[in-house]
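Shown below is the structure under consideration.
Missing here is one protein chain; the remaining ones are kept as they sit in the complex.
Take a look at chain A:
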């Protein structure tokens, strides 16, 4: 049946099965994507009447010259570089530790997963208190008086801390699933060969976790590029002090909903999309190229 030659009838039948999901995807994903891509080229445009009087690349030229957009790109890249490696390394570390303990492991797993299922607003309220200059937990622990959320020098670090903490839970669960899938025979063979714990980790655990690491890294890159709600909630509807936490996604929101510059917002969305594609592509390329060197042949 699987190898049967496709006929018009069978193709139509397949299309019929695919239709519900296809219609939903085209309506809510493909069409808005095309629509916003086209909108990014509208230079004389009335959003409400949908009248397009001129088209061109002026919106991209605007972004090229706009200092706020440059700041948004810079902040986003710093944020991605800060969040992605930290999240991956910490998640892996915690997953390894959790994998070692049997007692209360489910309890700790739940604790780490909680931030992922808690609302952003609730999380931001708690972190707002932790970061507070006068009676915040962090300053009490560090013994300093840093205004984490209102000082432009620290606010991006504060955002990175919150986002890393929030992303841990989900990634730990993914790593744990990956760790549980590693056949114990590999470790037994390594022990027979006299491998130390570190050698077992680098030669067995890491290579076997390669596929899940790629998945987590790529997923983190994409979600970090799109960070918005944490900023909105943590900084009370602002992009941090003096735009210190203005990211590309926040810039898009501001241009669209606050300033009403719809084509510029669409153009920034296209640029954001290109950034995500390039960085994700680079990550894939890196993992492919270095997989043999770092993780052996298997990955």
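Just so we're on the same page, a contact is a pair of C-beta atoms (placed from the backbone, for glycine too) under 8 Å apart; a residue touches a chain by one contact, two chains touch by 3 or more; residues count from 1.
The rule we apply is simple: contacts and distances are computed from a predicted model.
> The chain dropped from view, which UniProt name applies: "Dihydroorotate dehydrogenase", "Biotin carboxyl carrier protein of acetyl-CoA carboxylase", "Molybdopterin-dependent oxidoreductase" or "ABC transporter substrate-binding protein"?
"ABC transporter substrate-binding protein"
> Which one touches the absent chain: A:43, A:120, A:203 or A:280?
In the complete complex, the chain left out is touched by residue A:43.
> So one chain is hidden, and I want to know which residue out of A:17, A:257 or A:286 touches that hidden chain in the complete assembly.
In the complete complex, the chain left out is touched by residue A:257.
> Check each of A:128, A:171 or A:247 against the chain that is not shown and name the one that touches it.
Only one of A:128, A:171 or A:247 touches the chain omitted from view, namely A:128.
> Which is it among A:175, A:235 or A:287 that touches the chain not included here?
Final answer for the missing-chain contact: A:235.
> Mind listing the chain A residues that contact the chain we can't see here?
Residues touching the hidden chain, for chain A, are 43-50, 68, 128, 134, 147, 149-152, 234-238, 241-244, 254, 257-261.
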